[in-house]
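Below is one structure, written out as structure tokens, with a few remarks after it.
Only a portion of the chains appears, each positioned as in the full assembly.
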Amino acid sequence: MSDEQYSDYTVPGLAQENGHEIAGLLQTRLHALNDLQLALKHVHWNVTGPHFIAVHEMLDPQVEVVRGFVDEAAERIATLGGSPSGRTGELVARRHWEDYPLGKADSLVHLAELDKVYTGVIEDHREVLAKAGQVDPITEDMLIGQVKELELFQWFIRSHLERTGS
Amino acid sequence: MSDEQYSDYTVPGLAQENGHEIAGLLQTRLHALNDLQLALKHVHWNVTGPHFIAVHEMLDPQVEVVRGFVDEAAERIATLGGSPSGRTGELVARRHWEDYPLGKADSLVHLAELDKVYTGVIEDHREVLAKAGQVDPITEDMLIGQVKELELFQWFIRSHLERTGS
Amino acid sequence: MSDEQYSDYTVPGLAQENGHEIAGLLQTRLHALNDLQLALKHVHWNVTGPHFIAVHEMLDPQVEVVRGFVDEAAERIATLGGSPSGRTGELVARRHWEDYPLGKADSLVHLAELDKVYTGVIEDHREVLAKAGQVDPITEDMLIGQVKELELFQWFIRSHLERTGS
């Protein structure tokens, strides 16, 4: 979000400074989700090995859902009076993680890496939703809905990696 | 594309070095298209003024189509034996243009800026398709198809900006 | 309608001369509707200015509906025993109006011009439906249905042009 660009309103029933502060927190989530959709597509193209088609196809619905979350988060920022930023340069400058590390690699190697990516995104989401919940139950609810799906996707990935006794 | 990660094949009927070279050229197009889809969404969220809803809604189908081009270009790179990169850090490091410059702004101001963005993407696309056409008509044809749609979208944008006599 | 080409039948329950006379009146409506669908497409391509996308998209459903009316009127002529003509040369030779006058122009200038086009088509439709109603309630009802939609489309156009006090 372009910090200097707050509108002179926020949602009804909320103090303007509270609304703008939440918008600021959501901007970090917007960058994370944008990076996640791009990383998922990147893996979609670069998985190899005998599980190729199964993993290749599993990731596309995840991309679709995450892109929906990107839009939802950005429009919530705008609704709160902020100016959501979807710019790549800004994303890279402000993120606290590195580029997704793998190129072509076996699907299980990619899934182990994606497992870490999801852990990072979800932990940060849970932190922001706890903060948002103190002033705005609507933003909190939106993030709860997103976390639910992200955790389910992570379970898909973890299930591939789990080794059970039998 | 992770340059070091070429497979030991390319498409049948093409010399491997030719196939890999074209894959390299396509990687620049992949970064450009990825940045374009993100810029279009960014504008989708940040347009203001009396034309808000019309422009807001015009851009989403463009995002959908450009995302399809991203996928098509990336899978062509992989088909040619390369490893397509959808990483944001790499994108920002290698692009020869800046972040989209505007935050919240009137729709016509945004459209004037997007007009420039389209001009840049299309000119580069036309250059690469000319080069690709010398060795691989399939890649050439894919890029012709993309340019056709990109030029149509640019016409939508230019039509808003055009001032005719009457 | 090729006047010399009446079949030796008309619809049951109608005198053959009455049926053929109504078919002749409908041929004027067929030319008018055919010219209208072409004019609407012409404007669809030539509007410019800040309302471009909104007006461009508003016109396509009108084209679809008017094309349906063209088909309905032509098949009614045939049903009544006539030979409906969709020929451009004949259309131009027999119409009592000129080519649509504008090329590229601002959307409001086009809408003001289309308002006049609609007035012409509707007035003629109302005249023919009154005449048809004296002998054939089926043709009358078809034209009433067409006028209803044409007047609604004209209201869309007029609403853009209306300046209300507030």
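We just call them A, B and C in the order they show up, numbering each chain from 1.
The criterion applied here is as follows: a residue touches a chain if its C-beta (ideal position, glycine included) is under 8 Å from a C-beta of that chain, and two chains touch if they have at least 3 such contacts.
Quantities reported herein were computed from a predicted structural model and do not represent experimental measurements.
A.B. asks: Taking the 3 visible copies as a start, how many copies are in the full assembly?
C.D. replies: Altogether, the complex is made of 12 copies.
We adopt the following convention: only the chains that are shown with their structure count from here on.
A.B. asks: Quick check: how many Å separate the C-alpha centres of chain B and chain C?
C.D. replies: Measuring from centre to centre gives 42 Å for this pair.
A.B. asks: Just give me the whole-number Å value for how far the CA centre of chain A lies from that of chain C.
C.D. replies: Using C-alpha averages as centres, the distance is 53 Å.
A.B. asks: If you average the Cα atoms of chain A and of chain B to get two centres, how far apart are those centres in Å?
C.D. replies: Distance between chain centres: 23 Å.
A.B. asks: Can you list the residues of chain C that touch 2 or more other chains?
C.D. replies: none
A.B. asks: Under the touch definition given earlier, write down the residues of chain A that touch chain B in their complex.
C.D. replies: Residues of chain A touching chain B: 2, 4-5, 7, 34-35, 38-39, 41-42, 45-46, 70-71, 74-75, 77-78, 83-92, 98-100, 103-104.
A.B. asks: Taking the complex as given, what residues does chain C use to touch chain B?
C.D. replies: Residues 47-54, 56, 102, 104-106, 109 of chain C touch chain B in their complex.
A.B. asks: Going by the contact rule set out above, which residues of chain B touch chain C in the complex?
C.D. replies: On the chain B side, the touching residues are 51, 54-55, 58, 107-108, 156, 159-160, 162-166.
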